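For this view, one protein chain was removed and the others were kept in their places.
Read from first to last, the chains carry the letters A and B; within each, the first residue is number 1.
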Amino acid sequence: MLALMIDRARVDHVARLARLELTDEESERMVRELSSILEHIERITNLDLADVPPTSHVVDLTNVLRPDEPRPCLPREAALAQAPDATEDGFRVPSPSA
Amino acid sequence: MTPLDLSAAAAAERVRAGDLDAGELWELYRGRAAADDLGAFVWVAEERPGNPTDGPLGGVPVAVKDLFCTAGVPSQAGSKILEGYRPPYTATAVERLTGAGAPLLAKTNQDEFAMGSSNENSAFGPVRNPWDRERVPGGSSGGSAAAVAAGLAPWAIGTDTGGSIRQPASLCGIVGLKPTYGAISRYGMIAFASSLDQAGPLTRDVADAALLLSAMVGKDPCDSTSLGLPEPVTEPTATDLRGVRLGVPEEVFETEGVESGVLAAFEATVELARQLGATVERCHLPHAPHALSAYYLIAPAEASSNLARYDGVRYGLRVNGDADLLTMYLRTRGAGFGPEVKRRIMLGTYALSSGYYDAYYGTAQKVRTLISDDFRAAWERFDFVVTPTSPTVAFPLGAKTADPLAMYLNDYFTVPMSLAGIPAISIPNGLSERLPTGFQLAGPAFSENRLLDAAHALERAIGFDGSAARA
Partner (left out) sequence: MTDYEPVIGLEIHVQLSTRTKMFCGCELSFGDPPNTHTCPVCLGLPGTLPVLNARAIDFGILLGLALECEIAPRSLFHRKNYFYPDLPKGYQISQYDVPLCRGGRLGEVRIHRVHLEEDAAKLVHLGESGRIHGSAHSIVDFNRGGTPLVEIVSEPDVRSPEQAREWLQLLRTTVRQLGISDVNMEEGSLRCDANVSIRPVGRSELGVKTELKNMNSFRFIERGITAEIARQTALLDAGEPVVQETLHFDPQSGSLTPLRSKEEAHDYRYFPEPDLVPLVVTEEMLAEARAQLPELPAARAERYARELGLADDRARLLAFRSELGSYFEAALAHDGEDPQTLANWVVGELVSRIGDADPAQSRVAPEALAGLVGLLRAGRVTQGGARQVLDRLVADGGDPAAIVDAEDLGAVGGGDELGAIVDRALEAQPEEVEQLRQGNMRAIGPIVGFVMRETKGRADGKEVTRIVRERLGLS
C-alpha cells in the first residue's frame, strides 16, 4: 500500500518540493493525516482500469485560439503596485544564485 | 410586505416597473450588510456604485465570493497570503453582473482558496449559520450562502469545485446552482482546481438563480474552456413534473453517514415528485462511491500547481525577503497558507510527484472517465438524477476540524457531478431537527433550463419558508 510509504522523510521531501515550511508538529501531523486520507483514497488503485482512457478535460473543445493582435498592457506602476518589494522598474527578489 | 421579503427577481421587476427605488433597495441591503454579525462578509461597499440599474438585474445589489477578482477591491480568496490584495482587473462573471445592472454590494467570506466544507478555513474567521449561530454554514461559499439566507444580500455568487455552492446552500436553506462546466467564464476567479471550478448563483429561490445565471453565462475569449450554452437561460415556470423521469441512485441508500432526518426529507420529496407526475426509478451509478477518492487526488493536484504562484514576488505576503531565495519561498508559503491548504498542497504535490503520478493522478483521471460514463448511461433512461445534497444538516462549529476525512465526506453527493462537469442544483428541502436539508437534481450537460424548470416545480410543491433565518 502506497499510503504506508508516507513517512516523515517523504513528507519533508514533498514539503520542500512544494516550498512549504512546516513546523515539526505540522510535519508529524501531516504524516498521520496524509496516511489516513490516502488509505481511504487508495481503494481506487485496485480498480481494473487497463482499458479506460483518462479524462483531463470535461469540455469537448479543441483549438481555442486567439488572433495575434496586441492588447493594451498595464502601466508599470499598476504592474508593480501590489509587489511586496519593488524598485522603480521591477520586482526585487533574493538573488537565486547568491 | 417590505422589500426584504421580496425575492431578488421580484425586486428587480418592481425597480424596472418604477414601483421600487433602486437607491432605497441599495441602502436597505448596504445597512444590513454593514451590520453583519455572522462573519459573512470580508468587505462591504461604502458607496453605491454608479453602474446602470436599467438592465435585467434591475439594480438589485449582489454579493460576490471573495475569490472573484474585483478591480481595486480586496480579493483575498479567504487567505492570509493575499491579505489586502487589490487586483487591477475584474472577473468576467462580475463584469457581466454589474453590466446587467447588479451593483457590487460586498465580498463574502469563504474557506481559504475554496478548500473546505464548513467555512472554518478562512483566514478572516468563520461564518455562522443564520439558522443556528453555533453551527457552520457549509463551504466553501459559506459567506455567500449565509448572507443570502439571512437577508444580508438579495442574492450572491459563489464557486463550486466539489460542492462548494450546493452544500452551503443546502445547509443554509437556499438555492445553489452549479452550472455545466464552462458555462460561466473562470477568468478572474482565483483558481482552486481548474478542471472543476465553476461559478454559480446562491439565491433565495429558483427563479432568482435562473435570472442571475442568465446574466453570467456565455463564451469568454479570456477563458479557453468557456462555452456558450446552446440556448438562452429562460425563466422557470413549470408547476408539475409530468413526463419527467427521475433516477434515484441505489448508492444513496448504501452509504453510511446519511442522517435519518435528511434521508426522510429526501424520500418525502421523491414521493412529492411522483405526485407531480414524475416517474421515479432506482438507478445505478456504480463508480460514484469512488468519486470522492478521485476528487481528492485531482483537485489537490491541480491546486498544488495553481497555488505555486503565491511566492511573495509580485503580490501578497512576503516573509524573510532579505534571506536567500529558498528561505523566502519556504517561510512565505509556510506562513501564508492555513492548515487545510497546506494539507491539500502536500496531497497534490505527492500525487503528481515522480513515481506516484500513474498510481494516483493517472488513476483518478480514469475513474473520472468512468463516472462520466455512468451518468451518460443514466441519461438514456432518466432526465435527472436526484440525491440529498449533503448527508447531514449543518454541524456545530469545530465538530469536524480535527478529522479531515470526516469533513471530506460532506461532499459525497456533490462531487460526482463536479467530476462529470454536469449541472446540478440544490433546493431547500424542509427542516430536520430545525435545520435545513437540501434536495439535489443533476442533469446532462447544458440541461440548465430543464433542470431549473423541474427545480421550480418541486420548490413550489415543497413550499419551504426561509423567512425565519432573516429575522
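Keep in mind that, in the parts below, a residue touches a chain if its C-beta (ideal position, glycine included) is under 8 Å from a C-beta of that chain, and two chains touch if they have at least 3 such contacts.
Just so we're clear, the structure is a prediction, and the values are computed from it rather than from any experiment.
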- Item | Touching the absent chain when the full complex is considered, from B:S75, B:S214 or B:T363 | B:S75
- Item | Residue of B:G23, B:P52, B:P221 or B:G257 in touch with the missing chain, whole complex considered | B:P221
- For the full complex, which residue in B:Y296, B:Y329 or B:F464 touches the chain that was left out? B:Y329
- Item | Interface with the unshown chain - residue positions in chain B | 67-69, 75, 77, 82, 85, 87-89, 91, 186-191, 193-195, 221-225, 301-302, 304-305, 307-309, 311, 313-315, 325-326, 329, 349, 352-354, 357, 361
- Message: Residue by residue, what part of chain A touches the chain that was omitted?
- Response: 13, 16-17, 19, 56-57, 59, 61-74, 76, 79-80, 87, 89-98
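Operating definition for what follows: only the chains that are shown with their structure count from here on.
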- Just give me the whole-number Å value for how far the CA centre of chain A lies from that of chain B. 23
- Spell out the residues on chain A that touch chain B in their complex, using ranges where they run on. 2, 6, 10-11, 14-22, 26, 30, 33-34, 36-38, 40-45, 47, 49, 52-59, 61, 64, 66, 74, 78-79, 81-85, 91-96, 98
- Message: Can you tell me which positions in chain B touch chain A when the two form their complex?
- Response: 85-88, 181-182, 195, 221, 224-225, 227, 290, 293-294, 296-297, 304, 308, 311-318, 321-331, 333-335, 337, 339, 342-343, 345-347, 349-350, 353, 356, 359-360, 362-370, 372, 404-405, 408, 419-421
